[in-house]
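With one protein chain held back, the other chains of the complex are shown just where they sit.
And now, chain A:
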Amino acid sequence: MAEFDKKDDAVDATPGISEVDVVEAATETAAVAAIEAPVDRGEPILQVRNLVKHFPLTQGILFKKQIGAVRAVDGVSFDLHQGETLGIVGESGCGKSTVAKLLMLLETATSGEVFYKGQDITKLSGRALKAVRRNIQMVFQDPYTSLNPRMTVGDIIGEPFEIHPEVAPKGDRRRKVQELLDVVGLNPEYINRYPHQFSGGQRQRIGIARGLALQPEIIICDEPVSALDVSVQAQVINLMAKLQDEFNLSYIFIAHDLSIVRHISDRVGVMYLGRMAEIGSDEQIYEHPTHPYTQALLSAVPVPDPEAREGRERIILTGDVPSPANPPSGCRFRTRCWKAEERCSTEEPVLAIPTRFQGVNTPAAHESACHFAEEKAVLAI
């Protein structure tokens, strides 16, 4: 495994990113105390640095030999601030869901760090790890498969309390669950029903209630509305926005619907083939994109306005996303990019504010991993 990773370890993909105030906790109690400590609004709560996840490709039955690796996530760095929503967009296979799983510690990172309030959670164990898990919760994409059909709604939402009994003492759980049902807009009397008795939108509310049960600080939402009907999506988005204000939550919102991401996010990161291509505030990304991939992605979104279809310029990319098992050399987008030159195949662009925009007070001055970053007006959605 190691020999496949060595060559990339030296590359610092994101030079301009903020420093991490690393908390060195001597004892487990100190570590838990640091995790329980509140973070001010706007301060970084989660800092991801050079996160890498390679899935090994093996050959042979008896003697497994590694023949390569799928580089699902390959050096991703970003910050999540307290109280904000960070949207992550990208095509299928770009690694956005793997990032979510890594942040939830559902997968072990190949390398890289995830700092939660200054502590690297990939290296935590015991009580400190349990405390982190309580504070980072997840809402899944498919409300039909993410709820156990043999458990009642009360059991599903109450299950986190079994693992973390300090949040709700045993006698109090039923009341807590009913409160949660009320918070997400479901009738508290539904506590004894089973998931199949609910519609898709209601099930997603149950999933959200389960995510809220332990009063977390961060909720990672992996495509929370894409399985829902159009008329129900807006209800769930409104609920999530309301809960964020009410409980002071930070969201990582992963989705492929760019208009919904724009509506809910404060900052947006665009991923391509395991790397972050561009990251910035919603206005910077949507109104002033500088990475060709972001521009193509935005221009390809169908706009719900028939007046726009004649006049707009659309960038139609050719071909498909290359295989993450064998990504192109240099810039990963170069095989589909209309700006690609010699340099793009040899030199990997770093995620930084492009030199031409440095020190200039323009919305285009945000991190973009392109050698030829420039603004291009694409119709905003």
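The working rule: a contact is a pair of C-beta atoms (placed from the backbone, for glycine too) under 8 Å apart; a residue touches a chain by one contact, two chains touch by 3 or more; residues count from 1.
Following the convention adopted for this analysis, contacts and distances are computed from a predicted model.
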Protein name (UniProt record) of the chain left out of view, among "Hydrogenase 4 subunit B", "Response regulatory domain-containing protein", "Monovalent cation/H(+) antiporter subunit G" or "Methionine ABC transporter ATP-binding protein": "Methionine ABC transporter ATP-binding protein"
Contact with the hidden chain (one of A:Glu91, A:Glu348 or A:Glu375): A:Glu91
Contacting the left-out chain in the complete assembly, out of A:Lys117, A:Arg173, A:Arg210 or A:Arg262: A:Arg262
Listed residues A:Leu297, A:Ala340, A:Ile353 or A:Cys370, member touching the removed chain: A:Leu297
On chain A, residues whose C-beta touches the chain left out of the figure: 91-92, 199, 201-202, 229-235, 237-238, 241-242, 256, 258-260, 262-263, 282, 296-297, 300-309, 314, 316-321, 380-381
